[in-house]
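The complex appears here without one of its protein chains, the remainder shown in place.
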Amino acid sequence: MVRHRADYLYVAPAVLVMVLVIAYPVWFTFYLSMFSTPPNLALEDKIFVGLDNYARILGADSVHEASLNTLVWTVASTALAFVLGFGAALALNRPFRGRGLLRGILLVPYVISAVAAAYVWRWLLHSDLGVLSALAMATGLRSQPFNFLDNTDTVLASLIMVNVWKEFPFVMIMMLAGLQTVPDQLLRAAQVDGAGPWQRFWHITVPHLGNVSLVTVLLLLAANFNGFTIPWVMTGGGPAGASEIWITQIYQLAFGRIRFGLASAYSVILFAVMMTMGYFYVRALVGRDRAS
Amino acid sequence: MAGYRIGRRELLAGAATAALLPGALAAQGNKTGVDASTWTPDYINKLAGTADYDTAAECAKVVPLDYKGRLTYWYWGVNQASTEIERKMEADFFAAFAKTYPNIELVKQNLDYNAMLDKLRTASIGKSAPMVARLPILWGSEFAAKGQLMAFGPTDVGYSEDEFWPGALKSVTWKGKRYGVPTNNETMAFIWNAAIFKEAGLDPDKAPASWDDVVAYSKQIKDKTGKNGYGMVARVNAGNTPFRFMPQLWAYGGGALDEAEASPTYTKIMLNSPGAKAALQASYDMYVRDKSVPVSALTNTQTENQDPFIAGQIAMMISHPSEYALMIERARKATGADKQVADNVVANMRYGLIPRGPARRAVVFGGSNAHVFNPNIVEGGMDLQAVKAFVAFMTGPEWSIKLAWNISNPGNVRGFRTKWMRERLDTIRFLDVSTSMLPNGIPFPVLPQSAEIMNIIVPNMLQNTLTRKMTPDQAAENAAKELRALINDL
Partner (left out) sequence: MRRGFWPLAGWLYLGLLAVFSLLPMAWMLITSVKTQFAAIQFPPEWIPSHPTLDAYAELLSPGREIGRVFLRYLLNSLWVSTATTVLGVIVAVPAAYAFSRFRFPGRNLLFYGVLLRNMFPAVVFLMPLFIMMRFLGLVNTQLSLILTYLTFGLPLSIWLLKGFFDNIPIQLEQAARIDGASRFKAFLLVVMPLSSPGIIATAIYSFIQAWNEYVYALTFLNDDAKLTLPVGLQHFFTEYATNWPGLMAASFIMSVPVVAMFLVLQKYFVRALTDGAVKS
């Protein structure tokens, strides 16, 4: 221990600031999840209810409906962003003129503010005044505006599309970096041996990308699970709950309905799911670390 | 203007039956010189410009003008989407206060309407609330119920309670005590585009008399012109939704609780009453059966209806007085070919009373109140003298009308007698019509859960119906069940 005292000094600031900003809120959320906080009581006058809040969250129909949405939202956003971004990385992974500029253009969605982007997208997809509808109508492709957001069947898919738009550049840049680590000699050797593009891709490129893919997917899953701005600004969870996901329900409970106790219990459930997911993921990461 | 005349005639009939105000206000006539028992456009016109008040002198009676102190104030004020006159009035207000009380340091924060409530709740829990906040009428009771406000009413700043509307006083009352001073009060009115009415074969100068007419007009407009008839708003968690749907619900005889009754108890649940179901059915007929309203009603706030209204794509809607002012300003700033279109829209705009239903004619009694926070949660401690000086200054006849210039009406009814009311009537078309709806105004239930009822339960009920997730009947029963759970939860 003594031998390592100086080592801890290096990590102390980072750990301290993380603990400061995480530990208290996590503890507070756990603590508050045991209390009922009705809107007519100040927070100091909260009522201890034990695990009742958990029972109420786990038993609520609206939560069950949102669970399916959350799963679809998280998995579909992650998968599509990954496919789209990986594709872009593959296409960009060869020298050509203007590559830097094109890469820069494709990074724009990742860089601009999610709030501003959500407002613009809401306008682009609007069911009466939508810019995309107007475009389709102007070119004679449609006679009526598209109904993307006011339709319980399409609203979630539309939001996923916007979310993918925001996130694919992150995948692209991560995978682009990953691709550049694939040894050129190996690829050339394979080509000499007569391997076609598909074979080279599957047998040489893909195995080299395991680690970076795992990390990218982990970060995406976490981001999407907590993805709040786009659904909240664009639909507020509507229509009739069709685009409600866990995190929008938590926000609605905490700030729309001022049930901080219930919202905290819901948050703890969300943490637990995230942690479980995170645990398996980190295990996979560590496993690969050891293997390599 | 024919639409205007019809509005006035109907209004005379309406004022005679309105139960909310006249009795209470008739008695106060002697003290304030304002008598609402004859609250008609003519009366409003006659009243304007009959009195002059000295704001500094009135304030000096409450707090000496050389008082030295500090004040923190949060409000929902003008911004880059406001009209020029609103911005000017607000700037004048702060300048005038600084001149009247040169030794009071004012630290203010102007907040967005949609963000203010969450921020104030968090600040109250974190014991860093401001001394004074000006809040929309629906929000105060939650903070009062939690003990986060200080008992503080008109009499604390030297005004008689008779100077304020009974509905407004009700909105600042919790368990028999006053927790605020009304700053401004307004009611919305019905607005329509005469040109679209004409194109659809309707009388361009006649508002739909009843909500059933609205449904029929909306269909006729959609069928004949392809444009949207009624500007429905049904987004969840948006204050705009109840302000547009509750008048319809009340008109058909429904209610969230019994807020529309003469002496409400706020304990009787009426979301599943036949009137509420009829109102839901009417909305269903417009959105699902006739498809005569914007498809985007489920995600829209009023902004997304106002824009197409100005662009001539929506024929009629419930409109806040400020929207008219804004349209005029936008038309004024339009250029080129747009100018023509914009001027046409303004010329074709008509204002009238909100339609009646089988039970009554109703509108939401809106406005804002100035609240004083409980000293133990105020950041940096309380300076009560500075608070009194500021609230007295703000809620007197002069500034309560100037700050409400084209968006509301003075909370202090003496404001109606000032020369500024005269000036407003002369420059703001339809002002007397929208003002004359005040006696039909119904305040939202004065409960800490009001925001949740109005912004979540009621819009959810609408959405469940309009998406056909439930029948109107099921949606109403479901909402009533939620409301019962909410009331019993406490």
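Per-chain residue numbering starts at 1, and chain names A and B are given in the order in which the chains are listed.
By definition in this document, a contact is a pair of C-beta atoms (placed from the backbone, for glycine too) under 8 Å apart; a residue touches a chain by one contact, two chains touch by 3 or more.
Please read all numbers here as calculations on a predicted model, not as lab measurements.
Considering the full assembly, B:Gln302 is the residue among B:Thr187, B:Thr225 or B:Gln302 that touches the omitted chain. Within the full complex, the residue among A:Ala42, A:Val72, A:Ile204 or A:Met274 touching the omitted chain is A:Met274.
Along chain A, the points of touch with the absent chain fall at residues 1, 4, 7-11, 13-15, 17-18, 20-22, 24-26, 28-29, 84, 87-88, 90-92, 94-96, 100-109, 111-117, 119-121, 123-124, 128-129, 131, 134, 137-138, 165, 168-169, 173-174, 176-178, 180-181, 197, 211-212, 215, 219, 222-223, 225-226, 228-229, 247, 250-251, 254, 260, 263-264, 267, 270-271, 274-275, 278, 282, 286, 289, 292.
Residue-level contact of chain B with the missing chain is found at 72, 74, 79-82, 87, 91, 107-110, 112-115, 118-119, 122-123, 125-128, 130, 239-240, 302-303, 306-308, 310-311, 313, 320, 322-323, 326, 330-331, 333-338, 341-342, 379.
Just so we're on the same page, only the chains that are shown with their structure count from here on.
As a whole-number value, the distance joining the C-alpha centres of chain A and chain B reads 39 Å. Residues of chain A touching chain B in their complex: 38-43, 122, 126-129, 145, 147, 149-150, 152, 234-242, 252, 255-258. For chain B in complex with chain A, the touching residues are 117-118, 121, 125, 142, 145-148, 228, 235-238, 294-299, 304, 307-308, 313, 448-449, 452, 455-456, 460, 463-464, 466-467, 469, 489-490.
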